[in-house]
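Shown here: the complex without one of its protein chains, the others still in place.
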Amino acid sequence: MAYDKIRDPRRIMHVEGDMEVDYIYTAGIAGERFFVALRDKEKLVATHCDKCNHTFMPPRMYCDRCFAELSNWIELPPTGAIASYTITHEDNNGERLPEPIVLAFIEIEKTDGALIHQIGEVKPGALKIGMRVQAVFKKKSERTGALTDIRYFKPA
Amino acid sequence: MSEKVKDLRGTRLSAADLESKDTITFRGRPNAKYAWSAGIAYTKYLEELKNGRIVGRRCRQCDRVLVPPRMFCEQCFRATDEWVYIKGTGKINTYSISYLDADANRIKTPILVAVVDLDGASPGIGILHKLGNVDIEKIHVGMPVQAVWKPANERKGSVTDILYFEPIKEK
Partner (left out) sequence: MNVKRRVAVVGAGITLFRRRLKETGKELSYLAANAALESAGMTMDDIDCVVMGTAPDAFDGIHMKADNLLDGAGATRKPYSRVYVGGGTGVFSPIGGWWHVASGLFDTCLVVAEEKMSPCIPHPQTAFRTIWDPIITRPLNPNLVWIFALEMNRYMKTYNIPKEHIAMVAVKNKGNALDHPSAQLAAKITVEDVLNSETMVWPVQRLDISPPSDGAAALVLTSEDVARKFTDAPVWIDGVGWSLDSAYWTNRDLCFPQYVAEAAKMAYKMAKITDPPKEVDFAEPYDPFTYKELHHMEGLLLAKKGEAPQLTADGVTQRDGDLPICPSGGLLGVGNPIAAAGLMKCCEMFWQLRNEAGKRQVSGAETGVAQAWGDLMQVGTVTVFRR
């Protein structure tokens, strides 16, 4: 095959660019109830499917098992138990953090759901799977209706 | 929509609703950067644009001269055979007059856009570019045009090394 070759890789031209697109995402029907309650009441909102006896937290407007629309909204205190955790020593860019961060998979009590969040006020050595934790919130004036309205979870 | 169905769902949000404190929203931009390789054919194309020339590729099987050039013919599905230099002249295949920029913002001075069928390429083989130095009222399909190049020292190996195509003055 009479195929041209470029033997010097420096000769291959490049064009540089990025994905120059900005987004605004709505939290949706269920997401909005969840974040407003978090911001205004320090509560977690869940939905319960009576047929499947399953509690969705964060809430969904439908059950993904039986596909029923859910109207049974529940407010819960922001407490749970550590189901798994990891300790990260690096930030998003791979730079060393001054202090390691503990990230946990927190199963929320009385639900079948969980949140990923930071754990604070505990030495890494004292962490245990099964440890009960509760949310520590930002000051009301600093909250925006986001998961970061919770600063971290601490041992309950 | 079926006349049997009475309940049509969906919750309309106005632009003002979006700014309400109880409409929870999240904003962001993907932090992704790219360097796209021009590959074999386009590297040569861009190099020659820097030299003030347009180059295409010939496929000897269908006997087409292809611009922009590619190393394979998508019709015959075989490697193309040779480089062919194309004149910087051609005819307008179609054109439009854009009052929108790339983000759909309104602009006062329109951008004149055309597909130009190049002389020396096969019939119907055109490239997308802009028109300039032309009376909008006089633009027409079939109008003979020529490339207007940036000065040699400002070219960098890009399709923008051609500033635009302008009408060829009738002799």
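Observations, loosely collected:
Think of it as A and B in the order they're written, each chain with its own count starting at 1.
Basically, a contact is a pair of C-beta atoms (placed from the backbone, for glycine too) under 8 Å apart; a residue touches a chain by one contact, two chains touch by 3 or more.
In this text the structure is predicted, and so the values were computed from the model without any measurement.
Taking every chain of the complex into account, the absent chain touches A, B. Among A:Cys66, A:Leu97, A:Ile116 or A:Leu147, the one in contact with the hidden chain is A:Cys66. Mapped onto subunit B, the interface with the missing chain covers residues 1-5, 7-15, 17-18, 23, 28, 30, 34, 36, 38-39, 42, 45-46, 66-68, 74, 93-104, 110, 113-115, 124-130, 141, 158-160. In the full complex, subunit A contacts the hidden chain through residues 13, 15, 17, 19-32, 60-62, 64-67, 69.
By our rule, only the chains that are shown with their structure count from here on.
Annotation: 42 Å between the Cα-based centres of subunit A and subunit B. On the subunit B side of its complex with subunit A, the touching residues are 11, 13, 18, 21-30, 32-40, 42-44, 46-47, 71, 79, 81-82, 157-158. Interface residues of subunit A, counted against subunit B in their complex, comprise 1-6, 11-27, 29, 31-32, 35-36, 145-146.
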